[in-house]
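First, the structure itself, so that you have it in front of you.
Apart from one protein chain that is not included, each protein chain of the complex appears where it belongs.
By written order: A, B and C. Residues from 1 in each chain.
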Amino acid sequence: MTAIRRHLHRQPELGYHEHATAAFIEEKLAELGITRVKRLMGTGVVAWLGQEEPEPTVALRADIDALPIHEQTGLPFASEHPGVMHACGHDGHVAMLLGAARLLKDCPLPGRVALIFQPAEEADGGAQGMITEGALEGAAVIFGGHIERLYPVGQIAVQPGIICAYTDEFRLAITGKGGHAAKPHDCHDSIVAASALVLQLQTLISRETDPVAPAVLTIGTIQGGSAANAIAEETELTGTIRSVDPTTRTTLFNGLRRMAAGLEGLYQVTTSVTISDGYPPVVNDEAASRIARDAAIAVVGEAGVIPQPRPSLGGEDFSFYLQQVPGCFVRFGARKEGHEQESAHSPRFDFDEGVLPVGAAFLAQAAVAALSRLDELKNVADRA
Amino acid sequence: MTAIRRHLHRQPELGYHEHATAAFIEEKLAELGITRVKRLMGTGVVAWLGQEEPEPTVALRADIDALPIHEQTGLPFASEHPGVMHACGHDGHVAMLLGAARLLKDCPLPGRVALIFQPAEEADGGAQGMITEGALEGAAVIFGGHIERLYPVGQIAVQPGIICAYTDEFRLAITGKGGHAAKPHDCHDSIVAASALVLQLQTLISRETDPVAPAVLTIGTIQGGSAANAIAEETELTGTIRSVDPTTRTTLFNGLRRMAAGLEGLYQVTTSVTISDGYPPVVNDEAASRIARDAAIAVVGEAGVIPQPRPSLGGEDFSFYLQQVPGCFVRFGARKEGHEQESAHSPRFDFDEGVLPVGAAFLAQAAVAALSRLDELKNVADRA
Amino acid sequence: MTAIRRHLHRQPELGYHEHATAAFIEEKLAELGITRVKRLMGTGVVAWLGQEEPEPTVALRADIDALPIHEQTGLPFASEHPGVMHACGHDGHVAMLLGAARLLKDCPLPGRVALIFQPAEEADGGAQGMITEGALEGAAVIFGGHIERLYPVGQIAVQPGIICAYTDEFRLAITGKGGHAAKPHDCHDSIVAASALVLQLQTLISRETDPVAPAVLTIGTIQGGSAANAIAEETELTGTIRSVDPTTRTTLFNGLRRMAAGLEGLYQVTTSVTISDGYPPVVNDEAASRIARDAAIAVVGEAGVIPQPRPSLGGEDFSFYLQQVPGCFVRFGARKEGHEQESAHSPRFDFDEGVLPVGAAFLAQAAVAALSRLDELKNVADRA
Partner (left out) sequence: MTAIRRHLHRQPELGYHEHATAAFIEEKLAELGITRVKRLMGTGVVAWLGQEEPEPTVALRADIDALPIHEQTGLPFASEHPGVMHACGHDGHVAMLLGAARLLKDCPLPGRVALIFQPAEEADGGAQGMITEGALEGAAVIFGGHIERLYPVGQIAVQPGIICAYTDEFRLAITGKGGHAAKPHDCHDSIVAASALVLQLQTLISRETDPVAPAVLTIGTIQGGSAANAIAEETELTGTIRSVDPTTRTTLFNGLRRMAAGLEGLYQVTTSVTISDGYPPVVNDEAASRIARDAAIAVVGEAGVIPQPRPSLGGEDFSFYLQQVPGCFVRFGARKEGHEQESAHSPRFDFDEGVLPVGAAFLAQAAVAALSRLDELKNVADRA
């Protein structure tokens, strides 16, 4: 698995461009003698083990894409593609799922296991395309996980309920009236209006959302004006809104729109707001989480299984699968001891490769356990 | 005149309470043998010299009231009334006008001179009451002046046109929704809304008025909330707006109202704004200013007469007289050399008493000159 | 119990002034034949039941003080003390604890039970005085609870871990340089500086604390300036900081001090900040919570026992007891159906008196259960 991970780390590919990655995965599956393999979405791969019938299927998922980041780790197996890097551990996820394939391929399985190698998690939610093209066919449950620098190797965090956030984005344009820098009274300064709005939006978090409900509003970019000696007619903000419950999300959406509208009268500008739905939150199923917990105990012992006490406000497109079938998304401790812990998406991100057999064993174990405990799971339709 | 000034300085009285001051003025007028004296408004005094007929009259005005300030000068003739002080030089203005009375009383005058000792300049514009009660009867022109620490004794500033500002005041109440300090999402915080408004109002000056037009918006008081651990339902601002031209004044009035209205949507509060007209600006008449200039030259020589290059943004209720008759309001240099110059309204304010004979001579000279140059003056109705 | 509650409701007394309340409690205890009774802190009462020996003791606590609020309920038993009101349910808490006394007084108890009637919960933490004066003598565990409008009668919320916040207060003075409203350039405007600070402090919540860690910073009062036409030399803010973990608390304390210091350079003012420690958070012990949970099940059944999913950001001085001994603080559902639910500290607060027997039974049951499960509890020293 280490060799697989390092090979992929050297050859990272961005979302929807994982051609070499997909070919490599197919090659490794072939080496394992796994022949029921299909390309989806051009660069996605699904492989099936166990029974032929589609039902019941347990799905396991790894994401396979890299990020537009220029690697600065200095690792001997650092990226050979300038400006592209596996800075989120997806190389490890692929290695784990191939490791699970090896563990499962000779097991007698009372059903089918689908191995989903999904592109474009970092892009716009490749999970959706995989679902549309049939990756979840017959699936009763799905499992997946993410390498996590917060915990040491040997710990797996399993938490029912919401563990990731809504990740919505917005674009907000403010149009004033430009003109000569020395004649502010003939203009409506969009930069001043935008600056006031940025400060006002802070109060959506500090005053308008429930303080015990996680919420973030980040303005990621601001862009206004074209000359130092002219008053800027237009300023544009873009940003993201993170929340874990629909009430807070609605409060933030409405607040953003209300404040933009209020700005118009205040500063004699016009505004336009567009909010784009992002990934929904990852909501782990109660029953699937119990199965995942038991699988984790089988791998790392009771002491190694920990809760994730608070949701992350990051996004994860595994949530799209969980809108279709129950499942559980876990976190694999992979802290690299003795190093400063670089967060995911850092150009210096790395992890302890000791996590790879842990992840592989967990995924295999969860698949086997789930096939024998399908009665505990209710399908999504029933849940609704 | 020094004795008169010091006597008054010891016995300062607030606007509308200048009983001892008025009696003292009457006593001094009687000592000069001036008998055509009348009380107006209870604590105002008018005395007439020269011809009996009301027309033509030249009016000279001094204001007589003190301020609610606790004197800290340490002068031997400091205020004997705790918390009340002649901190704006009105004691000197009275002494000057009595000095002018002495100079004029034996002059052959080709008309009438009215000496107006006016109360409540620092209050709400005592000038208005004096006018209503007839102080300007028959007046063709009016002169007055103010002690000024910016110039040395021996200089008189004479400037046609606007020399003082509109001094309007406002009150702005913001009503949100109070509640538990830990539940901001159930409330609308009026203190946060008010703070945002205070910053937004700065942009009325920095962005909405013509940068070459003098303008001030000062929020003098802010008051909100009643407990550290509760969200404030109401916050109130009071302040003043200063301007010297009607366009800027209107821009500021409209801007204040527009921003208060805009705040409502932005922060889910309600607001109410009241703006009270203050003193109009002092607009010196062109012809009266020429007469004043010549009178000043007669007193301090050509070199002593200076322009006032920029209007003051302070207020002066002499403006009410100038809405009725042409006139000119000048500034008498009175810098106390060798001392740090304390501004008017400071508890350490003082001036060089050498200004007193200068002021007296100017007022007397202006009266005499005006009576012989009445044809240069047009009345206000004609000007309009 | 209803009669007791209504009697107390008519005669509310503020913290440290609960003289009639304490006498009334003693009277009711005497009617029950309970004689081991002691006054602490002047207006606090402790009564003991069961064994004579101090160890082991299970403590039960009710708070007894009222609030400086003028009642507007229109209830037939409304407050007869203008401006004072039982608006937080402490009248009910007393009734419950006396009800528990009745249930326990004839029970054979394998240890001692202490009934703590504590003054001044709404003031500055009367719990501390009670502890100093010995109320916890021999105590192995403590239980208490609060009437809660969020849940119906018949539900009890039991939650291990943090359920209430740190409640710290601060005072922040900003000193600029006052002066004439029309001369801002000679002054440093403390109202503008304060307003900027209020907006900046919002970013402590929106940008500097972990978004999944509950945090509140409320500026409850702002006060600046004394005249509409003068620039305010001094403006003062007071407020409260709420948090449930020490990291967030420290971030907020440091951020407040850092921003006040930064303001000095920005606006040429000086600032002073004082932060007063408030109540620590209520941290329910795991083992004591299990005992409480079982006691609650015995009273309202399994379905009636609910978790409290998120901490309240209110304060509760029960936390001081929990710094000494393990324990559990619960919430008794008392929603008044058919009425708009007024929050605690509202002048229209009321609750469903059906909660009284529930609370009494819970407290008695918890005491009995705890005396037989002492081995499950570890003392605080061991826990550390």
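In this section, a contact is a pair of C-beta atoms (placed from the backbone, for glycine too) under 8 Å apart; a residue touches a chain by one contact, two chains touch by 3 or more.
Every value quoted in this text rests on a predicted model; they were computed, and no experiment measured them.
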{"item": "Residue, one of A:P56, A:G89, A:P211 or A:G224, that touches the chain absent here", "value": "A:G224"}
{"item": "Contacting the left-out chain in the complete assembly, out of A:V37, A:A123, A:L150 or A:L199", "value": "A:L199"}
{"item": "Options B:L8, B:L49 or B:I205, residue touching the unrepresented chain", "value": "B:I205"}
{"item": "Interface with the undisplayed chain - residues on subunit C", "value": "182, 184-185, 187, 189, 192, 196, 199-200, 203, 206-211, 251, 258-259, 261-268"}
{"item": "Where the missing chain touches subunit A, by residue", "value": "165, 167, 169-171, 179-184, 186, 189, 191-192, 194-199, 202, 216, 218-232, 235, 238-240, 242, 312-314, 343, 345"}
{"item": "Missing-chain contacts mapped onto subunit B", "value": "199, 202-207, 211-217, 242, 310-311, 313"}
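Simple rule for what comes next: only the chains that are shown with their structure count from here on.
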{"item": "Per-chain CA centroid nearest to the all-protein CA mean", "value": "C"}
{"item": "Intercentroid distance (Cα basis), subunit B paired with subunit A, Å", "value": "69"}
{"item": "Subunit B and subunit C, separation of their C-alpha mean positions in angstrom", "value": "56"}
{"item": "Subunit A and subunit C, separation of their C-alpha mean positions in angstrom", "value": "41"}
{"item": "Multi-partner residues of subunit C (at least 2 other chains)", "value": "199, 202, 216, 242, 313"}
